[in-house]
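Have a look at the structure below before the remarks.
Apart from one protein chain that is not included, each protein chain of the complex appears where it belongs.
Up next is subunit A:
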Amino acid sequence: MTFNKTLLASLVGATMTGAALLPMTANAETLRIGYSADPETLDIHEQLSGGMLRFSHLSFDPLVRWTKDFQFEPRLATSWEQVDDTTLRMTLRDDVTFHSGNTFTAEDVVWTIERLKESPDYKAIFEPIASAEAIDDTTVEITTHEPYPILLNLATYIFPMDSEFYSGTTADGDDKAEIVKSGNSFASRNVSGTGPFIVTERRQGVRVDFERFDDYWDTESPGNVDNIVLTPISENASRVAALLSGGVDFIDHVPPNDLERVREADGVNLVEIPGTRIIGFQLNEERIEAFQDPRVRLAVAYAINQEGIAQRLMRGFATPAAQFSPKGYSGHNPELTPRYDVDRALELMAEAGYEDGFEVNMIAPNNRYVNDAQIAQAVANMLARINIDVNLRTMPLAQYWPEYDTRQSDIAMIGWHADTEDSANFFQYLSACINEETGAGQYNYGSYCNEELDALVATADTETDPEKRQEMLREAERMLYEDAGYIPLHWQNLAYAARDGVDAEPILNALDFPYLGDLVIEDAN
């Protein structure tokens, strides 16, 4: 009899310990973040990725940064003027110190730009810049090879590094400034920026601890977060659970399946933002002759129900697209809207002589974009209605890109975010005629080529009058739309969630870089 009781007691005890223990309580000024990934390295020039740019905004400051509505906001640069067609003069703040205690000057900006031009990931983007020169401590002049209208866009990527701190050699004799991919360089382990947060401890893949920088220059910032603990939680369901259970205060990438749950949960708030990453398909004209006929490409565009995918498959978590440029980009052409019309698609197929259709292969990743495999499946079904039979193959990201690079399939899915936050970038990488030497059309899977379109984009790229440039880029979007050179689906939305009291909405933007230095935590738990 006693035996029974002890047995039961131990059973119950083991399972119930949980409920009795105290919940974790948080210090009011500590922000516990659960991001899907942590920064790959501490060297902000080693890799161009979303995670690294988020980190850059924590421990560094850019010269200028984007506002929510795609305007420029002064940061380390207070004002700027175009001296001549190719030279931009920027005035810098004079009250900024680095984490190391060194004073920030124009020399640091020059040093940083020169380092960017050496970085494998950034050198292509910074190619238009010929040189940078420090006129005095607070004035820097940036010269481009040719008139370059989006130099300020690049300035959002210039996060001045502490040139004194990163100069010299380590005990092992390595140059402190060197950029080593996936290597053990000085800059990948040590950091000195001007940003609101100092890295105090870091265990790659486990957590990063930040502390607010006491001498941070931006004393006007409302931000009151003293400490940040960033834990990477790659599993979507676990990240959401961590927020709902109060283990973290703020998460990114809320998956579409959990949006409803997070929206309705007590004590947490969901923030949804239209994103800028275009998801779409490319038709391989090299392999399928039919795709060389604009009518067949148009038929594909007409056959796809973008609204349906965005509404049902993505549960409203996407903005249906009919062009590259999202709203807010200069090239966004409001006249171009999705044109789902199966009858028209069938007519076009018949006109082109393909009413009996044909068979194609399609590839798509299954862990890169939100619901990527399901989207590809839906599109395959839609194409079946105009007699294009699709054999779909989906694969994980690590295998997808090598497969993509071989261009051995007929239709491929790709998502693209313009690193320059500018419309021209889409055309240069996704739809430009392939040119191995210049690198144009590096991701033009379908070998689509329209020289007239390329010429227009090239002209736009040296046009410094913003109005005229906008006109050209909108025209370029229209040309691509009419030629169906790329089959856009939607711009993937962004979703963050934060517990009550963490006022996340004001610091979030379509760029996916939360400005955590300005974050306000209102309550105390």
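A few comments on the model shown:
As a working rule, a contact is a pair of C-beta atoms (placed from the backbone, for glycine too) under 8 Å apart; a residue touches a chain by one contact, two chains touch by 3 or more; residues count from 1.
In this text, contacts and distances are computed from a predicted model.
One chain of the complex is hidden; its UniProt record names it "ABC transporter permease", one of "ABC transporter permease", "SufE family protein", "Carbon-monoxide dehydrogenase large subunit" or "Superfamily I DNA and RNA helicases".
Note that of A:T67, A:Q204 or A:Q408, the residue touching the chain absent from this view is A:Q204. In the complete complex, the residue from A:A237, A:A384 or A:A455 that touches the missing chain is A:A237. By the touch rule set out above, subunit A reaches the unshown chain at residues 3-4, 7, 10-11, 14-15, 17-19, 21-24, 34, 40-41, 47-49, 120-125, 181-184, 188, 203-207, 229, 231-235, 237-238, 241-242, 244-248, 367, 396-402, 416-417, 419, 425, 429, 436, 439, 442-443.
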